[in-house]
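All protein chains of the complex are present and in place, except for one that has been dropped.
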Amino acid sequence: MKKIEAIIKPFKLEDVKDALAEAGITGMTVSDVKGYGRQQGHNELYRGAEYVVDFIPKVKIELIVAGEDVDSTVELIVDAAKTGKIGDGKIFVSPIEKIIRIRTGESDEDAI
Amino acid sequence: MKKIEAIIKPFKLEDVKDALAEAGITGMTVSDVKGYGRQQGHNELYRGAEYVVDFIPKVKIELIVAGEDVDSTVELIVDAAKTGKIGDGKIFVSPIEKIIRIRTGESDEDAI
Amino acid sequence: MKKIEAIIKPFKLEDVKDALAEAGITGMTVSDVKGYGRQQGHNELYRGAEYVVDFIPKVKIELIVAGEDVDSTVELIVDAAKTGKIGDGKIFVSPIEKIIRIRTGESDEDAI
Amino acid sequence: MTPEVSYVIDTFFAIFSFVLIIFMVPGFAMLEAGLVRTKNVTAVLMMNTAIYAIASMSFLLVGYSIAFGDFGSDHMSKWAAFLFQMAFVGKVINIMSGGVSERARIFPLALFAIIMSALIYPTVVNWSWGSDMLKDTFLDLNMYDLAGSTVIHSTGGWALLAAILIIGARKGRYTPTGGIRVIPASNVPLVTLGAFLLWIGWFGFNGGSVGSISSKESADAVALTIMNTNTAGLAGAITVGIMMYIRYKKLDITMILNGALGGLVSITAGPDLYNIYQPILIGAIGGMLVVFAVPFFDKLRLDDPVGALSVHLVNGIWGTLAVGIFASNPAEGITLLGQIKGIVVIGVFAFVSSYIVLFAINKIIPLKLTTDEQMEGLDVNECGLEAYPEFKRAF
Amino acid sequence: MTPEVSYVIDTFFAIFSFVLIIFMVPGFAMLEAGLVRTKNVTAVLMMNTAIYAIASMSFLLVGYSIAFGDFGSDHMSKWAAFLFQMAFVGKVINIMSGGVSERARIFPLALFAIIMSALIYPTVVNWSWGSDMLKDTFLDLNMYDLAGSTVIHSTGGWALLAAILIIGARKGRYTPTGGIRVIPASNVPLVTLGAFLLWIGWFGFNGGSVGSISSKESADAVALTIMNTNTAGLAGAITVGIMMYIRYKKLDITMILNGALGGLVSITAGPDLYNIYQPILIGAIGGMLVVFAVPFFDKLRLDDPVGALSVHLVNGIWGTLAVGIFASNPAEGITLLGQIKGIVVIGVFAFVSSYIVLFAINKIIPLKLTTDEQMEGLDVNECGLEAYPEFKRAF
Partner (left out) sequence: MTPEVSYVIDTFFAIFSFVLIIFMVPGFAMLEAGLVRTKNVTAVLMMNTAIYAIASMSFLLVGYSIAFGDFGSDHMSKWAAFLFQMAFVGKVINIMSGGVSERARIFPLALFAIIMSALIYPTVVNWSWGSDMLKDTFLDLNMYDLAGSTVIHSTGGWALLAAILIIGARKGRYTPTGGIRVIPASNVPLVTLGAFLLWIGWFGFNGGSVGSISSKESADAVALTIMNTNTAGLAGAITVGIMMYIRYKKLDITMILNGALGGLVSITAGPDLYNIYQPILIGAIGGMLVVFAVPFFDKLRLDDPVGALSVHLVNGIWGTLAVGIFASNPAEGITLLGQIKGIVVIGVFAFVSSYIVLFAINKIIPLKLTTDEQMEGLDVNECGLEAYPEFKRAF
């Protein structure tokens, strides 16, 4: 079992969710984060002083999938989240050793 | 050392925290996330148009524990967080290779 | 490739970011979390009733680096984030198996 | 002054006072929206809007005639006289609805609002200020209550007490082990804005209740009334502030603003009767009463998220008594006994009639939301939309 | 009453009315700031501020003379007469700017505001209330429109229609497959506060439009006007509330408040002409029209984030017609036909002239922000600062 973490542009969340749902993946956890990378932040102006806001709002999707689904899922996300412009984000894959569904106590593959 | 991530219902946070504290676990990091799963979101109504809010507010607890404490801790969380109704959430366990306490520089088991 | 997660005091974010940027690390993802640990929360007062707010605002920095950069990066963060007072936070290192840059499809070390 | 000039000026002044009172509509709405949790804010705003709409309309169609007989007035435009009286109605119900926030359904409360504004409140007004159907009975009241410490504030407070007894507390407010869970205000700027809009509205409320400004004497009475009203509010705020600071070294603004409102309620029965220093004492006691009453009602497990019992019921009673204590004037029929009689008769009537009506409504349409609905929040369940959908909630 | 007393009282009353109308400036600002997404809030506030500043200044320098000839007035201070008229101007433009929120650039809209307040609106006023340059032409209007159902609300509504046709919808509002994406209000307390400030302002708007309070008759007319204004608002709110509850069992407060505003617009043409019950019907129809018009304009892909077309254009027309239907009085020149003629003549002029001006401006400085700018939000792009920078946005 693997955890896929995708940092994407906020307005792409809907597209990614739809793409995943279509592929039968119905579970995911989403949080809002701020990113710092090559994409430049914007300037703000306050009472005559300009300053840079470096951190750019991003959305992080966390998704646990069975080992064999990793590649296809990653591909799906890449396709749905890509705009081709800087700041599109990254996907990280890491190992998960155990999963439990709180409601039923089921574990591992059954709990995804 | 392992990381336990638990996605739970927000109003269960207090219970889970108390259960863990009672068991002597005093460190954890909490964030608010939104979940998408089997639990249905609710309908909202705006100016005569109804629409579905799919994402449901959840709370994520992150907890680093020594390897031997994983099972007991997971059990504690399951017990405290369970309502038996859909949407109770999941627990994921993953490996952690290194821990450092910033204040003291202590590392690994000492730093938990 | 490793993921470094650092839980730090919010007002140290700027310092840590600057230290990392100086060292040539230009990518990171930041989120706001709440921590529970040895540091005591503060009392609040409402309509004549006092109560404790246990959870303390913290910032989480997530940072993927190549394996060989882990130690130096961790050190950088520790230096920049330390105040020496309780509640300075923790750093966790965990393995990452795969990275993809959404914009280009590049993967692993190239995608950091 | 010619009658026409007087007619014009009094009409204008009644309109001015009416407008000030209407600022209390957003005043109450902001105060309560700020005091409840974010998940219940839209519902509170909706209830406030519904009250203004329903109560005013019911008063127009039915209530005014019950209270005063026909539309009519000699010394000002009858429409201005109506507007001024109409502005009061919603307040009575606001007091009640605020105190049952975060767990009561809007629809049955709206039904109660109709009956309150069409029947119960007009009856109280009829006895106290209106055509007086009790005249020549042993219940005939000669309580002095210029702007409604009893007629408005206690009446609303009694209705609230009935409602809390029937509806019960918010889920999770009192723990099974006897503890009290603190549920803090979600938006303090709104609370402050609301409190000051109420305060400003009070100038119209009390000032306008003098009934005329068109002679030297009545102009003085109006100005003195507004001055004393303000002074009592100041004294209430200061007293609570000092008490908080001594006790906790912290200044809880929500309590201090409640203290100001308590002071304002307590002066409302007789602001025109006092000299310019008595309101300091009356308002200070009003503030103190709030500080003691808030935890007292919590001890009784009477869950009142906005402190309306403490502000309106307790101080409504205190304010009416204060007239008997500080401004007793048997020659003009103002006695402590007369004040007490007024408090009791109206209290019994307001409480009993509200209780019966709410009890009946509750049988047909339950007033209280289920635990799950309360957990999810009233906004989504009652209104279908959240108050701050784009703002991340800190669990 | 001596002329001096009358002069003083009418001056005072005009100032009072002016001040109430100015409460509509924060009223519109809060209403619109609450209805748009957090990323566009500062821009909306900026636009509202700009409108008040620019429109009032243009009217002072140019517009007032076009509308009324010279500064002057016999029965009250000419400066008070000016202030009261000036207070109206911004409203016309507010109606327009609100409806193109979240995608229109501030600078070119401000240019339009200058022309609207210096030329277009003053011309409309000249024809309807002012020195009447159309007199003795076949276009001469004898529409009765006390406080501007047509002159203010429809005029603003027609300008908005022109603007929406030229600017188009917000990015993402209508999906390629024909769906409509719901974009909910970001701050419901602000919406509510704004709506009630507008409501209160309306008392000055309509009450002050009677033009004098300094006789028994005019005092009655003013009081009746304010009473009827209020009643129509109540009826609009109640009607929409009932419709929502029957249809969805949910009370969408943004729609209900729009219903109240619809009722207020619909009464504005003749609040002094009706008895105290007719406004209930007129306002109720006004509310209903809002409920049907909102989805109707969406079906036409006319994207109007605040519902201004439904509230102001539709009800401006309905309110003007209502005078012809309920208060036709040929002896005094009030006829349904005269009302229709007024609606059409002013409608054609307001729409065509606005369209031409906006079209020209759009050629020079594009009115619409790019997709990327809309995505990022107007605040950062137009104002350089966010409305709530410390509040975490829930994506």
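So that you can tell them apart, the chains are marked A, B, C, D and E in the order they are listed, and the count of residues begins at 1 in each.
Note that in this section a contact is a pair of C-beta atoms (placed from the backbone, for glycine too) under 8 Å apart; a residue touches a chain by one contact, two chains touch by 3 or more.
On a predicted model such as this, the values are computed, not experimentally measured, just so you know.
Peer 1: Need the list of shown chains touched by the one chain that isn't shown.
Peer 2: Hidden chain, whole complex, touched shown chains: A, C, D, E.
Peer 1: Would you mind spotting which of C:Asp32, C:Glu62 or C:Asp88 touches the chain that isn't drawn?
Peer 2: Reading the full complex, the residue touching the unseen chain is C:Asp32.
Peer 1: Of D:Ala29, D:Ala235, D:Ile282 or D:Leu358, which sits in contact with the chain we cannot see?
Peer 2: D:Ala235
Peer 1: So which of E:Met46, E:Val291 or E:Ala350 would be touching the chain we can't see?
Peer 2: E:Met46
Peer 1: In the complete complex, the non-displayed chain touches which residues of subunit A?
Peer 2: Those residues of subunit A that touch the unshown chain are 34, 44-51.
Peer 1: Please give every residue of subunit E in contact with the chain that is not shown.
Peer 2: Here the touching residues of subunit E are 2, 4-5, 7-9, 11-12, 14-16, 18-19, 22-23, 25-26, 29-30, 33-34, 41-42, 45-46, 48-50, 52-54, 56-57, 60, 76-80, 82-83, 106-107, 187, 190, 193, 382-393.
Peer 1: Just the residue numbers, please: which parts of subunit D touch the chain that's not shown?
Peer 2: Its contact residues with the unshown chain are 1, 5, 9, 12-13, 16, 20, 37-38, 184-189, 192-193, 196-197, 199-200, 203, 207, 213-216, 219-220, 222-224, 226-227, 230-231, 234-235, 237-238, 241, 245, 248, 250-254, 256-257, 260, 276, 280, 388, 391-394.
Everything below uses one rule, namely that only the chains that are shown with their structure count from here on.
Peer 1: Counting one step for each move to a touching chain, how far apart are subunit C and subunit D?
Peer 2: 1
Peer 1: Can you list every chain in contact with both subunit B and subunit E?
Peer 2: Common neighbours, subunit B/subunit E: A, D.
Peer 1: Quick one: which chain's Cα centre is the longest way from subunit B's?
Peer 2: E
Peer 1: Since subunit A and subunit B are copies that touch, just let me know if over half of their interface numbering is common to both, same, or not, different.
Peer 2: Because under half of the interface numbers appear in both copies, subunit B and subunit A meet with different residues.
Peer 1: Measuring from the mean C-alpha position of subunit A to the mean C-alpha position of subunit C, what distance in angstrom results?
Peer 2: Here subunit A and subunit C have centroids separated by 18 Å.
Peer 1: How big is the gap, in whole Å, between where the Cα atoms of subunit C centre and where those of subunit E centre?
Peer 2: 51
Peer 1: Where in subunit A do residues touch at least two different other chains?
Peer 2: 30-32, 94-95 - these are the residues of subunit A that touch more than one other chain.
Peer 1: Identify all positions of subunit E at which a residue touches two or more other chains, and write them in rising order.
Peer 2: Expected reply: 184-185, 248, 250, 252, 254, 392-394.
Peer 1: Let me make sure I understand the interfaces: which chain pairs count as touching?
Peer 2: Going through each pair of chains, those in contact are A-B, A-C, A-E, B-C, B-D, B-E, C-D, D-E.
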